[in-house]
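For this view, one protein chain was removed and the others were kept in their places.
To keep things simple, chains are lettered A, B and C as they appear, and every chain counts its residues starting from 1.
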Amino acid sequence: MPGLEDLYREIILDHYRTPRNRGELPPPAAHAVGHNPLCGDEIDVYLQVDGDTITDVKVGGQGCSISQSSASMMSQAVKGRSVTEVRALVRRFKGMMSIEEELPEGERAPEVEVKLGDLEALQGVVKFPVRIKCATLAWNTLIEALAEATSA
Amino acid sequence: MPGLEDLYREIILDHYRTPRNRGELPPPAAHAVGHNPLCGDEIDVYLQVDGDTITDVKVGGQGCSISQSSASMMSQAVKGRSVTEVRALVRRFKGMMSIEEELPEGERAPEVEVKLGDLEALQGVVKFPVRIKCATLAWNTLIEALAEATSA
Amino acid sequence: MTLDVASIQAQFPLLQRKINGQRLVYLDSANTSQKPRVVIDAMTNFMETSYAPINRSAYQLAAEATEAFEHARKAVRRFINAPHADDVIFTKNATEGLNLVAYSWGRANLRAGDVVVLTQMEHHANIVPWHMLAAERGIELRWVPLTNDGQLDLTNLSSLLDGAKAFAFTAMSNVLGTITPVRQLCDAAHAAGALAIVDACQYVPHNVTDVQAWDADFVAFSSHKMCGPSGIGVLWGRQALLEGMPPFLGGGNMIADVRMDGFAPAELPAKFEAGTPPITEAIGLHAAIDFLEDLGMANVRRHEMEIATYAMDTLNERYGDDICLHGPTNVEVRGATFSFGFRNIHPHDLSQVLDQRNVCLRAGHHCVKPLMRLLNVNATARASFYLYNDQHDVDALADALDGASDIFGL
Partner (left out) sequence: MTLDVASIQAQFPLLQRKINGQRLVYLDSANTSQKPRVVIDAMTNFMETSYAPINRSAYQLAAEATEAFEHARKAVRRFINAPHADDVIFTKNATEGLNLVAYSWGRANLRAGDVVVLTQMEHHANIVPWHMLAAERGIELRWVPLTNDGQLDLTNLSSLLDGAKAFAFTAMSNVLGTITPVRQLCDAAHAAGALAIVDACQYVPHNVTDVQAWDADFVAFSSHKMCGPSGIGVLWGRQALLEGMPPFLGGGNMIADVRMDGFAPAELPAKFEAGTPPITEAIGLHAAIDFLEDLGMANVRRHEMEIATYAMDTLNERYGDDICLHGPTNVEVRGATFSFGFRNIHPHDLSQVLDQRNVCLRAGHHCVKPLMRLLNVNATARASFYLYNDQHDVDALADALDGASDIFGL
């Protein structure tokens, strides 16, 4: 069994103690809520998309250190990025969590270079399969908010 | 495991090959149908009750040697008997099959002397628990027919 | 023979049992199959070292158990070539699977006058749920008739399917042994705009199963007939359908959220798996699938065609008109399950006498009473052969039949 130091890296605990971009955005910002049915955690993602750019993002809700720090780092990583870049980032992050994203028949993922940066600290989570859902909660909620923002 | 000779006594096979009181009785005779859900056997019992006496009985349907011979012997045993005697007979027969009849709260079985006669040949069935349902099928159907006859 | 039956038998502890010094001739696998050592050991071992809650707790032991449970689901997916593991729902048996479809899909989609088509060889598990819906909703049931040799008579299939919402049929009859043309039936259902619901209870244990090649919409089967434990079954469904359906049983695990004023269901497969699942049983089913895959399902099928051929030849040769074997004679369209009548001896008596020689077979209506009425019998005797049976077992049956005549003096 891997040690806890693989999971609770300093940077993760830092984001947990001091979450970035916490708060809400008023409409017309997109908003989605994600539940982790396993542990009851909830995350709110608010997304302001102007043209192709995510100009602002806020995170609400509560959860464990992994889900909260993942949400916090996610908010930093997507702010100011283009929608295409963010989608690529989601794929990369999920890949790191060893989740294969299924693409609609025939479609291929566009080749966009994105760096995970701080988010790499979360790769220890993959050794604790139960916590993968904690780490991906914010990201799944992000996808929903993105869908809302781009469909409007 | 008990031998088959305990089950297939000569008298049983005789009733199976040459069933007594086969046929139907027209209304107003009482009529009940019994199913053995296990094997699909069906038995029809027709009962003519005049006053307190079972003046006629007929048996229809089809089934295995045990259910058919039990029905045949049952028909012989109840014909001409009083309803009270027949109820006692049912209890004795079920007792032989090690089935405890449940009486309504507070009620006691009336003490009526009845002999099983030929029916004793069926006691070997008790060693083959699966066949008990075959042996009692006709009797359960008799009770239903009796209920119909005495409620009218 | 294709399979090395002696070595297979040696892997089934129960088949080693002797009663009155005689070996057991188990010919009731269409009812329920025996369990190989590897399945029993997998369950024992799991309970001794790895048993823990599924999907609920975060500690290592529970994470391992959850992973083992989900591996079982993946093994099922692979075994029936389902597109996604999440569409494999663990039920308690095939019956629950078919009821789930009738309750959840049926109640959400069927109204008075809607038509569901069944066949005249369906098991009660694929009849009664529809009867219940008919009584409750006033749907109409239509029945595909049978040919004289016990196959589906498809002459009027398209008019039967005309306007139907669902076609629910067995992939193999548990009485006649008939294997139905599943792909063709699914295509016909779809051409009529109906869903294809396949009762694969008697098929999956004996054949290579490919739900995508079938193009089926729902497929139900039970673990206990395929060398796996009792207490678990599978319903596979097309993802879009499962996602569109309301939940069936409500409770833990199947929810995303519960409030005092309502609830939101979880994603697949949890949505249809309320409460604590059959945990140890899933581990056992996985072991059974591994066991079957090691033998190779194509080999199992070939073996059973050999046994079926040998059984028909032997019984017909020895008993001619005294024996009446129901179902098709062509082994291409039948499995090794034989219902039969023998010299007017009631099946119940027959089975009793055969049991005296340790030949175990079922006598009764086999949960297909409508078909029994068609065959104009109350009951049949049924010998069903599986991967651990061989010619000796056929011979033992044939020998034991001899003895049956004596006692009834026929």
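Brief remarks follow.
Keep in mind that, in the parts below, a contact is a pair of C-beta atoms (placed from the backbone, for glycine too) under 8 Å apart; a residue touches a chain by one contact, two chains touch by 3 or more.
Just so it is clear, the model here is predicted, and its values are computed rather than measured.
The chain not displayed here makes contact, within the full complex, with A, B, C. Only one of the listed residues, C:G252, C:G296 or C:G403, touches the absent chain: C:G252.
Of the options C:A68, C:A94, C:I197 or C:I345, the residue whose C-beta touches the omitted chain is C:A94. When the whole complex is considered, the residue among C:M1, C:L61, C:A191 or C:A240 that touches the unshown chain is C:L61. Only one residue from C:G150, C:G177, C:P205 or C:P229 touches the chain missing from this view: C:P229.
In the full complex, chain A touches the omitted chain through residues 1, 3-4, 7-8, 13, 38-42, 62-66, 128, 131, 134. For chain B, the residues in touch with the chain missing from this view are 1, 35, 37-39, 128-131. Within the complete assembly, residues 13-14, 17, 19, 24, 26, 28, 31-32, 34-35, 39-40, 43-44, 47-53, 56-62, 92-96, 98-99, 102-103, 120, 123-125, 127-129, 131-132, 134-135, 141, 143, 222, 224, 229-233, 246-247, 249-255, 257-260, 262-263, 274-281, 348, 351-352, 354-355, 359-364, 367, 369-370, 373 of chain C touch the chain that is not shown.
As a working rule, only the chains that are shown with their structure count from here on.
In this assembly, the C-alpha centroid of chain A lies 75 Å from the C-alpha centroid of chain B. Centre-to-centre separation of chain A and chain C, using mean CA positions: 44 Å. For chain B, no residue reaches two or more other chains under the stated contact definition. Within chain C, not a single residue touches two or more of the remaining chains.
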